[in-house]
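Okay, here's the structure, questions in a sec.
Omission of a single protein chain aside, the complex is shown with its protein chains in their original locations.
Which chain is which? They are A, B, C, D and E, in the order written, and residues in each are numbered from 1.
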Amino acid sequence: MKILVINPNTSEAITATIMAAARSAAPHVEVVGAHPSRGVTSVESHIEEAWGTIGILEQIDLAETSATPPDAYVIACFGDTGLAAAREAASTPVVGMTEAAIFTAVTLAHRFAIITMPSRTIAQSDRVVEALGIAHRCIVRAVDVAVAELEEGSGHLEEAFAAEARSAIDEDGAEAIILGCAGLADLVEPLSARLGVPVIDGVAAAVAFAAGVVAQKLTTSRNGAYGTVDGAPSAVELLR
Amino acid sequence: MKILVINPNTSEAITATIMAAARSAAPHVEVVGAHPSRGVTSVESHIEEAWGTIGILEQIDLAETSATPPDAYVIACFGDTGLAAAREAASTPVVGMTEAAIFTAVTLAHRFAIITMPSRTIAQSDRVVEALGIAHRCIVRAVDVAVAELEEGSGHLEEAFAAEARSAIDEDGAEAIILGCAGLADLVEPLSARLGVPVIDGVAAAVAFAAGVVAQKLTTSRNGAYGTVDGAPSAVELLR
Amino acid sequence: MKILVINPNTSEAITATIMAAARSAAPHVEVVGAHPSRGVTSVESHIEEAWGTIGILEQIDLAETSATPPDAYVIACFGDTGLAAAREAASTPVVGMTEAAIFTAVTLAHRFAIITMPSRTIAQSDRVVEALGIAHRCIVRAVDVAVAELEEGSGHLEEAFAAEARSAIDEDGAEAIILGCAGLADLVEPLSARLGVPVIDGVAAAVAFAAGVVAQKLTTSRNGAYGTVDGAPSAVELLR
Amino acid sequence: MKILVINPNTSEAITATIMAAARSAAPHVEVVGAHPSRGVTSVESHIEEAWGTIGILEQIDLAETSATPPDAYVIACFGDTGLAAAREAASTPVVGMTEAAIFTAVTLAHRFAIITMPSRTIAQSDRVVEALGIAHRCIVRAVDVAVAELEEGSGHLEEAFAAEARSAIDEDGAEAIILGCAGLADLVEPLSARLGVPVIDGVAAAVAFAAGVVAQKLTTSRNGAYGTVDGAPSAVELLR
Amino acid sequence: MKILVINPNTSEAITATIMAAARSAAPHVEVVGAHPSRGVTSVESHIEEAWGTIGILEQIDLAETSATPPDAYVIACFGDTGLAAAREAASTPVVGMTEAAIFTAVTLAHRFAIITMPSRTIAQSDRVVEALGIAHRCIVRAVDVAVAELEEGSGHLEEAFAAEARSAIDEDGAEAIILGCAGLADLVEPLSARLGVPVIDGVAAAVAFAAGVVAQKLTTSRNGAYGTVDGAPSAVELLR
Partner (left out) sequence: MKILVINPNTSEAITATIMAAARSAAPHVEVVGAHPSRGVTSVESHIEEAWGTIGILEQIDLAETSATPPDAYVIACFGDTGLAAAREAASTPVVGMTEAAIFTAVTLAHRFAIITMPSRTIAQSDRVVEALGIAHRCIVRAVDVAVAELEEGSGHLEEAFAAEARSAIDEDGAEAIILGCAGLADLVEPLSARLGVPVIDGVAAAVAFAAGVVAQKLTTSRNGAYGTVDGAPSAVELLR
């Protein structure tokens, strides 16, 4: 089984962090990574999501026409940038890290919190939370630092995330914490130890969940919202 | 006052229909139209929305750097493709035709229906309906024909829309009808006459609403979801 | 185009403040004002809303039978007192200031707050927020002073409103502020300057929105909730 | 214990039907009836609700200043016309027949239906359903006949109500039926027998529920939405 | 009329407190109490709810086969443990104390709060609140002490409940307070006096409400979720 994890920004460093998390959650699976050939160095705004979506479509096009297309895809960006378009483009299932993290949290806790970054991306988390209808159980909070800070890893953000997570637990009754950004996997262990509740990395959750969907031999429904699309221009050519 | 109406597909014919509707609803306003220089001929899927969004960003970039930037923008595509990104990119307010049509329907009726086209775009209507929280009053139905059929106008779709609207009135208790696609303005008069309820064209609703927001001397909040974006690449260059 | 703005309380001073705001938002429109001939000096309770509603019906009756009936009506009371009854009574569209303010806020911000007054009227704001389904994006807060304080203008309330709005921004993530009472238009400029986010006066929003609905040549649906009413006694006679 | 049941329309015949139902559900309680001295013969529109509300306030004023004020009030009009204003005006609890019918239905069934009349009053039922948040379990349907038809009793409507209720059971999964108008109590027995599910009359439900609230020695909270109101004019004088 | 109040834990002391509250709210009614012959001494977890449910079924079986079966049942455990199963098993209506408390609060206040105990049972309160759809008006808070503390009465918890209720009033706008545990009836009077808002004991609310349902001569719908069950083994034998 092969799963392609697409980071919609162009940062090699963040892609590397993502891939480490991705591989840890999927024994028996070949997990490969990709990022757009051109675009934005981080996805923190709706404009950057537009670029990220084109970049995702580029990478799916390349994968689908490769010698060994993946059995499933993971979108490794909190807010699940471009997820619906990716589902139309890919022949195999596409899993968003935000949706997968929420599925995992629902399984482990009654109420839980997303700690996203930076603050302006609360709207992107809200979008997924509302689309799933889970707002009654999910609190969205933020640490207001730029994604660019993750270029050197996330260790220096441990205190900030611990403080915000502690508030979510004490004030909002959160019983589990979702790390609201790809590239934060290094925080899972220290935060779990400090907080005493499950800490969920969406990339790991998504790869694990994608493997499960593949095992069920299912793929995206073509009868409705995610039907195939004929005649759209090539994202590969656009970004060339 | 100048309002720029952006059709996110590249069809000249549909842009022309849109502009006729747009101008009818805004006396005292200079209404101008635009469409992307490159992209898709219709927006019926999430992939095409990705292209449309880039195209909208291109047209906003061009308008913002022109000699006379508009006082407001209208996104003329049902489902409000690229609306959030447009709000970040534009210095003046951006109105989506779906949101504006719903505001108008709420003012005229307790329950109302969207008749969109084609069926697969129900998900796009649902997205706006859910983001506004109005699902308890808004039914989404569809006539399953491709947007390409609007190249020659919408008159030949009158029967199909009348039938679906009649079902919405009789079975779902709809008291007003929203035409769920740009380029359907020609149907407003005949359907109103046949159905005896208000029939709303979102392009007209959006231009009228945008003029009202401008009159209030307000613009998009930069404190949060729609903050300005620094350093994103140029959509104009991408599509060149 | 003529729009009649009805203040459902009997205060001349508040009506004057309302009319100033109303006119500022509608160039090209004749904006006229009215208030009940008899009733309550402020609308802060459900009992006062009952009086206000009868007063609104009186003024609509008078306007409808006048030589030049208006093209639209605005109800200038936060909570949209009597809005549904007004829609039945008037031959042209009726816009509530609360609904219009919310439509405007939705266009400018992802999350926003209403700052109403006094605290007991939170229930009236909640009523509109729930009817629109927008509670997931709209926080309702209050400054607990009586409407009677507005007889001399709203300037002395600037600090109280600024403090509550600041809490809404910092604690609730509000990106725009709705002033939750007619007669607060004087606060728009100073609060906008201090807070750095859009500050919305519902009266201005309603007049601007009403002009847009008129421009679309639409009126209230008679097929359902707002059908015409035969045989009800005359509010004009009741209040004589 | 004394409970005052207020019919907000001026029909003696409907008041008589209401009182029969009211008394049947409250052994050990003195149940008395009232209707406004002036107003509308039926409450089917929002305008008529405005009249009904003033009439309710009149009757509460009279009762509160009588020698023996009631221990609780019931508003006997589907849609709970004027309920919030009544709660402010009355010194003892006020129960709406719609709310009470829904509480009863929730106790007896997972899903249930309101069959209201005429169709235009669906909006009034929706208002109560939304305020309670019970739309996920409550279907609203209508038999489209005028309330005036109840002047001679409701027996002739049995077939129409049976047919609509049967559809609710078969198509919507309703497990209990609420009769959505005061004055339909005569249908409880024949419809129960025909349908094989509980059939609930809101007047009986409200009187029974009101007796229970009185037994708990509780009354309306004055801290918030239903605080007392000073200085409002007298509805008794208005309707004199 | 006879109402059987079932405490699903095995504590004689808590049963006694419950019965005092139950009897106070139902003049004219014979109120009898019961608890399982075997099970758990308190119900604070989902596991204990499983035991409580079997215990409730045991007591219903015994009552139904007794010489004088009750006219209604009350489940005296916050969270309404086993309510749906009880409705299937009993031939007469079954009222949950949580549902009844909420019905009462809705009648007396616009917004209200549940103060439950201990904190982990917030999930059980949420379950009832969500099933009723009332989350937009109901805040759930907790005092984090074990139910076992109620063995000696609840007087020593007055300060803790007063503090939490005060926060609900001041911070959340609660206008009434529901005591979120059976066995807290002793707090109704002192907390009402201190807080100045209605304080609701669910056991009293449930007995009063149950008497009202019986007065309406209604029972549980057998057409759907609460149909009768054939062939299930005997809870009486299981617990013997």
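Keep this in mind: contacts are C-beta pairs under 8 Å (C-beta built on N, C-alpha and C of every residue); 3 or more make two chains touch, one makes a residue touch a chain.
Only a predicted model underlies this, so the values are computations on that prediction, with no experimental measurement involved.
When the full complex is taken into account, the listed residue touching the unshown chain is A:212, out of A:69, A:153, A:190 or A:212.
One of E:20, E:145 or E:225 touches the chain omitted from the figure, and that residue is E:225. Residue B:126 is the one among B:48, B:88, B:126 or B:201 that touches the chain missing from this view. Set against the missing chain, the residues A:36, A:118 or A:173 yield one that touches it, A:173. In the full complex, chain A touches the omitted chain through residues 25-28, 93-95, 99, 103-104, 106-112, 132-137, 169, 173, 175-176, 196-198, 200-201, 204-205, 208-209, 211-213, 215-216, 218-226. Contact between chain B and the absent chain runs through residues 119, 122-123, 126, 130, 135. Touching residues on chain D toward the chain that is not drawn are 110-111, 136, 173.
One rule holds in what follows: only the chains that are shown with their structure count from here on.
Note on C-E: across the candidates B-C, A-E or A-B, the interface recurring with over half of the contact pairs conserved by residue number is A-E.
If you average the CA atoms of chain A and of chain D, the two centres end up 51 Å from each other. Measuring from the averaged C-alpha position of chain A to that of chain C gives a distance of 43 Å.
For this pair, chain D with chain E, the centres built from the Cα atoms lie 27 Å apart. Across the assembly, chain B contributes 110-111, 136, 173, 224-226 as residues in contact with two or more other chains.
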